[in-house]
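Everything below concerns the one structure shown next.
Removed: one protein chain of the complex. Kept in place: all other protein chains.
Think of it as A and B in the order they're written, each chain with its own count starting at 1.
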Amino acid sequence: MKATEIIFYVLTAITLLSASFVVTARNPVHSVLALILTFFCLTGHYVLMNAQFLAAVNIIVYAGAIMVLFLFTIMFLNLQKEDEESKTTLTKMAAVVVGGVLLVVMVAVFRAASVAPYDPATYNTRVGLVESLGMVLYKDYLLPFELASVLFLVAMVGAVMLGKREPGDRHF
Amino acid sequence: MLPIILLSVFGIVLLFLGFLKTRAVLLPAALLFILIALGAGFLEWNKSYLYFGDMLLINNLAILFSTIVLISAFMVVALSGDFLEDEMAQPAEYYAILLFSIVGAMMMIGYENLIMLFVGVEILSVSMYILTGSDKRNLRSNEAALKYFLMGSFATGFMLFGMALLYGAVGSFTLTDIKSYILLSHGRPSLLLYMGELLVLIGMLFKVSAAPFHFWTPDVYEGAPTLFTAFMSTVVKTAGFAALLQLLSVSFSAIYGFWWVILAAITALTLLAGNLTAVYQNSFKRMMAYSSISHAGYLLIGLAALGQQSRSALVFYSLAYSLATISAFGILLLVAKQHTTDGRPDESYSAFNGLSRNNPLLAFVLAVSMLSLAGIPLTAGFWGKFMLFSAAVDRGMVWILILAVLMSAVGIYYYFRVVIAMYFREGQAGRIRVAPFYQFILIAATALTIILGIVPGLFQNIM
Partner (left out) sequence: MQTDLLAILIPLLPLIGFIINGMGFRHVPKGLVGILGTLGPLVSFACSLLLFTGFGGQTIKVPLFDWITVGHLNIPFAFQIDQLSLIMLLIVTGVGSLIHIYSIGYMKHDEGYGKFMAFLNLFLFFMLLLVMGSNYVIMFIGWEGVGLCSYLLIGFWNKNTSYNNAARKAFVMNRIGDLGFLLGIFMIMGAFGSVEYTEVFEQAAGFPIGDATVVAITMLLFVGAMGKSAQIPLYTWLPDAMAGPTPVSALIHAATMVTAGIYMVVRSNVLYTLSPVTLEIIGGIAIATALLAASIGLVQNDIKKVLAYSTVSQLGYMFLGLSVMGYTAGMFHVMTHAFFKALLFLGAGSVIHAVADEQDIRKMGGLRKYLPITYWTFLIATIAIAGIPPFAGFFSKDEILMHAYQHNKLLWVLGVIGSAMTSFYMFRLLFLTFFGRFRGSEHTREHLHESPATMTVPLVVLAVLSIIGGFFNVPEALGGEARLAEFLNPIFNLSRRVRPSAFGETLLTHSEEYMLMGISTAVAIVSAIAAYVMYVQRVSLPEADTVERPVVQKVLYNKYYVDELYETIIVKPVRGLGDTFYSFGEFIIDGIVTGTGWLVQQASGQLRRLQTGSIGFYVFAMVVSIAAILCLRFFVRF
């Protein structure tokens, strides 16, 4: 077993464990912390897949900015106490069974699926670097890239509109 | 292409117009912008262009679908005069978001690359999440927005997963590449492709509220401000079906045998769920939500029986459905304002009692739109159904035809409830004052419904 493979399996195991902890944790702060761990592991996967730029961005944006915001909000709103309704065992069982079935079905299909092979001789090792990414983004995918700005604008306008304090709203 | 650029710019312009002291300029400006975009769209009529390296394909079909979207948006904006009077409303933002969302819809209509589809779906969906929750003081609106957002994100996740799988199989996001991959695979494409297609389909079916992915629809449609419900049930649906049509007819028509069973089953389920549940409702608005599900079912027939006729049938049906739905919601807006229970507008059937006595025009407009939705002859809705059904006949899908015809009979039941309430019940509805422009829009929609019902060929000559 090669070193990369060992790293892959270890990373995968941690990813799955921390991801399931995100869902099962009772304390939201723990949840977020587990999520950060998950993101770090995913970053490791990106590096393994030769996507260095993506790895860096993932750390900066997700594990950095977004997660800080998350934590900030959760602590701000003081969501420590558990006030969510607890689901019955039956519901939980059903959810697990159905999720499991979906998983099994997908795995079964993917095992039988053929994936397009790649040729090591012609493989461009610099594919994940900023330069090639930039070339793709600003040449081939220019239009969706630009239009994504509309998406962000909408999200921003909406956030401001919904978040703006109205006269009579309570102060936090 | 031009309308997309124009609308993006106009949206920003509208945001800036919001700084002005007078709100009165916003509505005409928004209408003007939409009209300009509509005109600009037709500059590319009869020319088929691929833009930006296979990103966007503008052909006549795309222009027609865009036109329906723009007309629906125009009508919705035209019916929005109330916002200008409401202190709490933020019309500049609303209109800007509406224009941006049309950009998203147009991307869904003309996409040639799955990335474009994804960005388009997201623009449209995010706009809708926001507009659903725009009535901030209303708890139901908040709840609806959150529900929509959570469910929508879930569905988007599946769609994105599907796209990734498609890329894994094909190595490209372009529709024609997917098609040639399928053709070159000699009938044995990778299983990833099948899985990817199904997941993308599921994501899109969620957006057009097909059963069993429809559960969010009634709650969201009921909670959202009525005007935005009208927008959602027309623009989102039209764009969604245009996107599905594009995907299935361009890329996956070669593996029709694989997906038609699924789509046919979903069609049947949607028809049943939409029509049967609509019967039980007491709120007109909620009934319209179920009706929109059932119409998704009829439109799905055109996809499940994908063939030559599907394109024109889907375009025609979308147009007929949009016209009727918006005028119905337009009337609902007016009527619901008259009676308020606990400070909220009354949207039940009984609010319409005796409407014909003092407001014959409004009653007539609503009656025509109900007839059209029910598919009674001499309205546009009849021909829409007729064309879709004959597409089914062409594919020999008799059982779906029988089901659809039966369900349209069930539809009569709940559509006529409001007609009966308006004409045959006593009510104390006073005369409702309607702004002239508002009235004009309603009359125009009704006239178009009737004209299309009498001479549907007129429209087909355009196609």
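One rule holds for everything that comes next: a contact is a pair of C-beta atoms (placed from the backbone, for glycine too) under 8 Å apart; a residue touches a chain by one contact, two chains touch by 3 or more.
These numbers come from a predicted model, not from an experiment.
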Contact with the hidden chain (one of B:78, B:182, B:268 or B:313): B:313
Touch with the omitted chain, as defined above, among A:61, A:94 or A:160: A:94
Option touching the unshown chain, where B:4, B:92 or B:410 are the choices: B:410
Option touching the unshown chain, where B:387, B:418 or B:448 are the choices: B:387
Residue of B:48, B:341, B:428 or B:460 in touch with the missing chain, whole complex considered: B:460
Contact with the hidden chain (one of B:28, B:171 or B:212): B:212
Hidden partner interface residues of chain B, rising order: 147, 150-151, 154-155, 158, 191, 194-195, 198, 202, 206, 212-213, 215-216, 218-219, 258-259, 261-262, 265, 273, 276-281, 307-309, 312-313, 376-378, 383, 386-387, 389-391, 393-394, 396, 401-402, 405-406, 409-410, 412-413, 416, 420, 423-424, 455-457, 460
Missing-chain contacts mapped onto chain A: 87, 91, 94-95, 98-99, 101-102, 105-106, 108-109
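Simple rule for what comes next: only the chains that are shown with their structure count from here on.
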For chain A paired with chain B, centre-to-centre distance based on mean C-alpha positions, whole Å: 31
Contact footprint of chain B on chain A as seen in their complex: 106, 109-110, 112-116, 139-144, 147-148, 150-151, 153-155, 157-158, 160-162, 166
List of chain B residues in touch with chain A within their complex: 4, 8, 11-12, 15, 51-53, 55-56, 88, 90, 93, 96-97, 100-101, 103-104, 107, 113, 115-116, 119-120, 122-123, 126-127, 129-130, 133-134, 136-137, 168-171, 190-192, 194-195
